[in-house]
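Missing here is one protein chain; the remaining ones are kept as they sit in the complex.
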Amino acid sequence: MAKELKLMKGNEAIAEAAIRSGCDGYFGYPITPQSEVMEHLMLEKPWEKTGMVVLQAESEIASINMVYGGAGTGKKVMTSSSSPGISLMQEGLTYLAGAELPCLVVNVVRGGPGLGTIQPSQADYFQATKGGGHGDYQMYVLAPASVQEMYDFVFDAWDIAFKYRTPVMILSDGAIGQVMEKLYVGDYVPRWTDEQIAEKAPWAAFGKPAYRDHNIITSLELDSAKQEAHNHHLQAKYRQMEREDVRFEALDTEDADYLLVAYGSSARIAQKAMQLGKEKGYKIGLLRPITLFPFPTKQIAELASKVKGILSVEMSAGQMVMDVKLAAENKCKVEHFGRYGGIIPTPHEVLEALENQIIKG
Amino acid sequence: MTEEIIIAGFGGQGVLSMGKILAYSGAMQDKEVSWMPSYGPEMRGGTANVSVIISDERISSPIISQFDTAIILNQQSLDKFEHSVKPGGVLLYDPNGIIHPPTRTDINIYKVAATEKSAELGMSKVFNMIVLGAFLKVKPVVTEEFIEKGLQKSLPERHHKLIPANLEAVQTGKSLVETVHKL
């Protein structure tokens, strides 16, 4: 595949990837710090290039329901927003999960609660990985740590979304959304034809052909026995994700005495802290979960029995640390270090926390 | 080599685009780069700032609080960032409108009268390129040919006719920069 070098913001990379990955429709509502996604799309006019539909909705509620509509007809559709907007979308997300519709939702996280701050944060981890809306469901959650990953994960998201018939979330933050970095983009992947949709999404409600019964997209099941069977089916999908599609990056974990666990922006800061620690003679490894659900539980469990302690680094008051603790099963000390409210920790702060809470503690 | 830079001034001074041209030039020279703007209400009518990192290695954090170089274009930004320059680092400022000049003695301080010069030349639009030239004289983190390539890549095609004037402004900046305090 031909690769072209560009310099782009993370948000623009999402938009560019949408166009190039054969996305059929984007529906969104402006909110800082992710508005460049729709701005870039409107500037690029993909409806002229690929036939992709782009629509500015009247609210995040409308956006996510437009996604529901498009996804229900087997199209590759997406939306993006930031924390308060994603909260508004929770109703739609649980319907999407219940009706088993593939789609992509990007959350460029800012600090909360409430209107909070527009600065970067990772405080939406619980909401993204534990359901978010009502009912027993999960989303597949990818956490990019660079502009390149913002781009690449859009392509990956379609594969996962259609493999499992599930909403996929890219959980980013204001830093990755706003930063401009080098980005290598590839060729355009064509949008699916009607025939391809009929083949790849035979369940979809794209208009009833004479050869089959009418397709119904719904999350409603009034018969409890059937609803429980449906819940079993959903749970089986989530277990399959845990077996087949966990993604992570391990840096220098083989002979590490201490382990940092961090994702997204925090992982980059943790990586710098790791370098600083090595200059002081510490053996530090970094495990970066790339999927937050399914979580790299097994990998952390294995490392927990080898290292002296784990520091979970997050831009939140301590959310992922709970999954790290569950994975570590008390095999070693697990502590949390975070800055929040839009504050990004420095590598020095992270190293200091590792020294105080784990190495000396 | 890793150079961590903050560029700060008023919105409308070309702060973000200067950073973008610098980042593009670095990218063209096969360096790792990042460009991180301040965003949100901060950018409305008030100050604008952007941190640019140019490095030979993978950049860990694009958001930084200590800088190798601060390029300062107004008093508010000087007040905000003078103390964020790493000891031994560089502070480059335009003296226009500066009432309280920098006071640190553990850093190298330079000034470039870019506002004055661009007004004199009747070319206020290339003001930021004069500043960029001054910076490159002090810290040649990217070479001239890549500045040209960076301009080509970052400016839309319809503005490419302005590239020679921009490059000339870079030269002007190089000859205009003055040392205020050297370690």
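Per-chain numbering from 1; labels A and B assigned in written order.
Definition applied: a residue touches a chain if its C-beta (ideal position, glycine included) is under 8 Å from a C-beta of that chain, and two chains touch if they have at least 3 such contacts.
Quick note on the criterion: contacts and distances are computed from a predicted model.
J.: Going by UniProt, what is the name of the one chain that was not included in the view, given "Transketolase", "Branched-chain amino acid ABC transporter permease", "U32 family peptidase" or "2-oxoglutarate oxidoreductase"?
T.: "2-oxoglutarate oxidoreductase"
J.: Given that one chain is not shown, what are the shown chains it touches?
T.: A
J.: Which of A:86, A:217 or A:269 touches the chain that is not shown?
T.: A:217
J.: Tell me which of A:35, A:65 or A:87 is the one touching the absent chain.
T.: Final answer for the missing-chain contact: A:65.
J.: Just one of A:25, A:177, A:289 or A:338 touches the chain that is missing; which is it?
T.: Of these options, the touching residue for the absent chain is A:25.
J.: Tell me which stretches of subunit A touch the chain missing from the display.
T.: Answer for subunit A: residues 24-25, 27, 53, 55, 57-59, 61-63, 65-70, 72-73, 75, 77, 91-92, 95, 99, 204-210, 214-220 touch the chain left out.
Here is the rule we use: only the chains that are shown with their structure count from here on.
J.: Where on subunit B is subunit A touching in the complex?
T.: That would be residues 20, 23-24, 27, 32-37, 39-41, 59-66, 153-154 of subunit B.
J.: Contact residues on subunit A for subunit B in the complex?
T.: Interface residues on the subunit A side: 5, 7, 32-33, 118-120, 174-175, 178-182, 265, 268-269, 271-272, 275, 344, 346-347.
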